[in-house]
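This is the structure I have questions about; it appears just below.
Heads up, one of the protein chains got dropped from this complex, but the rest are sitting where they should.
Right after this comes chain A.
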Amino acid sequence: MIRFDYQRPDATAEAVAAGRGEHAAYLAGGTNLVDLMKENVARPLQVVDINRLPLKAIEARENGGLRLGALASNADTAYHEEVQARYPLLASAILAGASPQLRNAATNGGNLNQRTRCYYFYDTDTPCNKRNPGEGCGAIGGVNRIHAILGASDQCIATHPSDMCVALAALEAEVQVSGPDGDRTIPFADYHRLPGDEPWRDNTLRPGELVTAIDLPAEGFASNCTYLKLRDRLSYAFALVSVAVAMKLEDGEIAEARVALGGVAHKPWRVPEAEQLLRGERPGEDAFRAVAEALLKGAVGQGENDFKIGLARRAIVRALAQAAAGTPQSQTDKRIA
């Protein structure tokens, strides 16, 4: 691991002042950053430990929503009474991810800021445009079973591995950040980005900006939602494809539906036009299939991951059916609902 300066500020303003350097990194739970530092993929010269900042609270907002502190752990968030009751989609997605040990250590801000990545990003003996801009991409034409089918570029086909973020995309959360130029709010859809020709940029944070909270809107779609995660083993593996559905039914018709995909792109994948197709429709397989086609428009396989397109199509239909039926949420029950 690289040698670095270590600071442990107590206040957010102090942290932001310390974190503005080009080679600075904020450290929270460490579950991704420390791992990347061990591999010499992340090489910060200055580590700003933010664990002392007062950003752990989960509290009600005046508009009826809920504010998730950036330093609340993933586990404390998933098991929080309000999250369980009002945002079961988020609780389910968090509990689908990683392991209990990692969810105890990992924070909400850190979940957003874990790197969009693949095994070539970790392997410093292979080329990676995300790690070393301009070096090339080992995954294109290489081993790419886990890689993106949507929104990739000729420079990077990595996927964002978070489950939590797929739910946050569907819930249309907002990200509160604090930086050298003050505070601002980033809509979740604009937080992560596609690789384009700058694959080293995973998100739209400006230099030195720090996530302080994630705000959930008042509407949590608690009655009709689902997080369906498909992976190579039943637990503790990244999604090959995951689907978050948040739906509102009125008199048997779909008043609103949101569908976000995980494991398929550099960021959680949503297509508003595809979701619009369901407005006023009665739940049914034909309507759901049309949504799947629209969501996957333009999907391209890389060879080994071609199967993801068909898998995603069926997963979308199944997740929509589960959400419409109000299927209870459990990441423990591995049977096909």
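Everything that follows uses one rule, which is that contacts are C-beta pairs under 8 Å (C-beta built on N, C-alpha and C of every residue); 3 or more make two chains touch, one makes a residue touch a chain; residues count from 1.
The working rule: contacts and distances are computed from a predicted model.
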item: Which of "Polar amino acid transport system permease protein", "WD40 repeat domain-containing protein", "Putative xanthine dehydrogenase YagT iron-sulfur-binding subunit" or "ABC transporter" matches, in UniProt, the chain that is not displayed; value: "Putative xanthine dehydrogenase YagT iron-sulfur-binding subunit"
item: Per the touch definition above, residue among A:47, A:166, A:265 or A:320 touching the missing chain; value: A:47
item: Absent-chain contact - pick from A:12, A:104, A:126 or A:153; value: A:104
item: Chain A, residues in touch with the chain not shown (by the definition above); value: 1-6, 8, 21-23, 27, 30-31, 34-35, 37-38, 40, 45-47, 49, 51, 75, 79, 98-102, 104-105, 234-236, 331-334
